[in-house]
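Can you read through this structure? Questions will come right after.
Note that one protein chain is taken out, while the other chains of the complex remain in position.
Just so it is clear, A and B label the chains in written order, and each chain counts residues from 1 on its own.
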Amino acid sequence: MKIDARKKVIASLVFSVLFIGLIIVLSFTIGEKGLETDHTMKNHSPSLLALFGTDSLGRDMLTRTVKGLKFSLYVGIVGSTLGVLIALFLGILAAVGGVYVDRVVMWFVDMFIGMPHLVFMILVSFAVGRGAMGVIVATAVTHWPALARVVRNEVMAIKKAEYILISKNTGKSRWFIVRKHILPAIFPQIFIGFVLLFPHVILHEASMTFLGFGLSAQQPSIGIILSEATKHISLGNWWPVVFPGLALIILVKCFDNIGSSLRILNNPQTRYL
Amino acid sequence: MPLLQVNNLSVSFDQYGRGLERFVTTPIRSLSIEIGKGEILAVVGASGSGKSLLAHAIMGILPANAIVGGEIKFKGNLIDERSIKKYRGKQIAFIPQSVNYLDPSMKVKNQVRIGLPGIKSERIEKQEHLFEKFGLKKSDGDLYPFELSGGMMRRVLFTTSMISPDTELVIADEPTPGIHRSALDLVLNQLKTIADSGIGVMLITHDIISALKIADRVSVFKDGCTVDDIPASFFSADGESLENEYTRMLWKSLPEHSFMEAI
Partner (left out) sequence: MSLKVNNLGFCYRPESWVFRNVSIEVPKGGRIGIYGNSGCGKTTLAKILASFISPKEGEVVVDGENQKREGFQPVQLIFQHPEKTMNPLWRMKDSLCESYVPEKSLLDAFGIRDEWMERYPIELSGGELQRFSIVRALHPETKYIIADEMTTMLDAITQASIWKGLLEIVKERNLGLIVISHEMAIIDKICDSCLNLEDYCHA
């Protein structure tokens, strides 16, 4: 029974990684052809010819979905990486910089957490200029605060450890201590934070494009697909909504799965359950 | 019939290596002890010899990946992780070793009061009485665990062990390290009084000198095995009556005896 738990966690981890890998492979192997309008193929329901069906302009929904998810992943990676870097920098700064630096940084964190995400992202994406760049910057600058707080608390707890005090007293520099002692110790938390940031960023990317901020209508993006498809749903065309929506949910769930699995495996208290 | 009987106890840990690979470590291989009513058994041995694990095995508080072998009998009844629940904190009281067993965000006086019976005013009175008994000041109750010194913490742990009228066995895990002479005597006298009232006491310690002041018998552990079980009176000045070589070495290397010359 004890063994099964770990196998289960690893199985769900493997499934999630495979699913994400499948999307990445597909997004590079599927041609652009499915994105062209084809009036002979309008509003086909799912068939062997078009697995996810076609939309009102005759575009292949499978191709659009996969290309849309590719964009989601792209925004997700860039957005979460930037978010993690900001969180890491500010979190460590707050923890080792002294009381006043800590207060200022934490004030910023609280302010960012207090602001409604979506409104703020729309503002940022306007300010940066529309297009992919706007979406990426907007998601990056809004998703770091919670992680920054985690990093700060982790570092706060660890910097009082006796082995770090000893390291300092044998003449090691602050930079050495941060690099060799602190970063490796908080790496698991950072990595898990990074993975768990993904679904957030992806969902926000989808909501922004759904609302029409960010990309132009020709570019494939889950948000745009969904907002178009809602117009046709009253005609009984369920497939342009269901498949892309489902794919998005599964993708997000996969990242969530990876994050939680890693957290379980990393935590000594849950490792053996 | 002895109060507590441990026969051939073994404790192994099922651990994960890299990936799904697993291995088993066995810190306790074969421990056997016996405690009668009103008897004080001192369990001594090197750190890592399995003393604390023995207490944890009896109390059923080993981590989830532990595998326990052998048998533990309390008043003739076989006990395991499940059946210990009806004795734990009632017939069997446990004084933990580590200060980590206290809640860091709660004043110590409130932590002590939680386990005491009666209405609020009775509990306050009881707690203050307990503090006095262990030489703690009334104002110490307002401190948080991080503000206590090692010795004060031990005494607080002692007061939380909830020795009640039903208690028949007390297991004290290292109640003495880092504690000063006068406080030490308080703790030892308390254990002695407990034993005199007919309660069996298992005193886990590496402080042999203190343990001998009150113990009836001494059980010596080494590398997870019981190597010696002798009456406390065998420990005399030069240690000549100690037949077991390890026990004699342990005795002679005490700073009160030959210390470094024994090595």
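Convention: contacts are C-beta pairs under 8 Å (C-beta built on N, C-alpha and C of every residue); 3 or more make two chains touch, one makes a residue touch a chain.
Worth saying up front: this structure is predicted, and the values here are computed from it rather than measured.
Asker: When the whole complex is taken into account, which chains on show are touched by the absent chain?
Answerer: A, B
Asker: Can you say which of A:165, A:211, A:233 or A:249 touches the chain missing from this structure?
Answerer: Final answer for the missing-chain contact: A:165.
Asker: Please identify, in ascending order, the residues of chain B that touch the omitted chain?
Answerer: On the side of chain B, residues 44-49, 147-152, 154, 177-183, 206, 208, 249-251, 253-256, 259-260, 262-263 touch the unshown chain.
Asker: What does the interface between chain A and the hidden chain look like in terms of residue numbers?
Answerer: 161-163, 165-167, 169-172, 181, 184-185
In this section, only the chains that are shown with their structure count from here on.
Asker: Just give me the whole-number Å value for how far the CA centre of chain A lies from that of chain B.
Answerer: Computed from C-alpha means, the inter-chain centre distance equals 50 Å.
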